[in-house]
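Missing here is one protein chain; the remaining ones are kept as they sit in the complex.
By letter and in written order, the chains are A, B and C; residue numbering begins at 1 in each of them.
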Amino acid sequence: MALNLSYFAWVRERMGIAEESVALPAGVTDIASLVAWLAARDERGARAFAQPERIRAAIDGNMAAPGAAIGGAREVALFPPVTGG
Amino acid sequence: MALNLSYFAWVRERMGIAEESVALPAGVTDIASLVAWLAARDERGARAFAQPERIRAAIDGNMAAPGAAIGGAREVALFPPVTGG
Amino acid sequence: MIRVAVQPSAIDVAAELDLHDAGGHGATASFIGRVRGEGDLVELFLDHHPALTGAGMGELAHRAADRWNLAALTLIHRVGSMAPGDTIVLVLASSPHRAEALAACEFLIDRLKTDVMLWKRERFADGRAAWVEPREGDHGRAERWD
Partner (left out) sequence: MIRVAVQPSAIDVAAELDLHDAGGHGATASFIGRVRGEGDLVELFLDHHPALTGAGMGELAHRAADRWNLAALTLIHRVGSMAPGDTIVLVLASSPHRAEALAACEFLIDRLKTDVMLWKRERFADGRAAWVEPREGDHGRAERWD
């Protein structure tokens, strides 16, 4: 199953890309397991997702908690806490 | 002793004039006695100063209580309570 | 009724704001009061005392500047005869900190409504004209600051 991922602020900088399309391995079913998988995937991911508690997520445009299922989602956005206007 | 009087808002309308110079009779020494004298002086004054509690005053540009002495003043302004901006 | 934009292009505001501009740093809070056309009002006339009105506004401005950290402050009040829609009062307060700009602006407009020597007369479409009586609500708002 292909999923679009988009990154913002320092998550984007550390990943070196703004978005990508990934095929999720079995077991990656919610935001927390997605973040853990990205952190383990490569060095960029390790840098971007070393502190999962500092990562926020949105699934198809709606804010999502770490336990939120990413079942039929088209897009998951990953980013730091917002710093406002 | 000549004193300049200036009137504002409905005090001015009822007096029919914006300002005048008056010679104060003996006994008119403070704002309260000035207002009482103007109310008794003629019909316009009776209309303008029928309710002394609704009259405010300034002596030479400073707000003045009814008991304020008008001794060496050059100008006394008489007006209703302000209605603001 | 609602306009929302997220834009990468410059935001252009203007005129009195340009005059007021505090070097382009920090926050500017403003208040613009206009003559309301309620109840068939056709004219608002504001009487003022040349010395007292100006002195009162100057004192108010200085009190705001003493109380908050302001980079710039503009207070403009119109007097005389006005029609519905006309701008009657403009307050601009700038500060490095938005909370101070907002508080100063609110303080100034509340105080302008009660402390400044101005008298309002309203004239309506049917010819009636009346001097406005002081409003208790305004005094309540102004006293919050004491």
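One rule holds for everything that comes next: a contact is a pair of C-beta atoms (placed from the backbone, for glycine too) under 8 Å apart; a residue touches a chain by one contact, two chains touch by 3 or more.
Model, not experiment: these values are computed from the prediction.
Enquirer: Using the touch definition given at the top, which of the shown chains does the missing chain touch?
Expert: If we consider the entire complex, the absent chain touches A, C.
Enquirer: Under the stated touch rule, tell me which residues of chain C contact the chain that is not displayed.
Expert: 1-17, 19-20, 23-38, 48, 50, 53-54, 57-58, 61-62, 65, 70-80, 84-90, 96, 98-99, 101-102, 105-106, 109, 141
Enquirer: If the hidden chain were put back, which residues of chain A would touch it?
Expert: Residue positions of chain A that touch the missing chain: 6, 8-10, 12, 58, 61, 63, 77, 79-85.
Following the convention adopted for this analysis, only the chains that are shown with their structure count from here on.
Enquirer: Between chain B and chain C, what is the gap in Å from one C-alpha centre to the other?
Expert: 30
Enquirer: When the C-alpha atoms of chain A and chain C are each averaged to a single point, how far apart are the two points in Å?
Expert: Chain centres of chain A and chain C, defined by C-alpha means, are spaced 48 Å apart.
Enquirer: Distance between chain A and chain B based on Cα centroids, please, to the nearest Å.
Expert: A distance of 77 Å separates the two centres.
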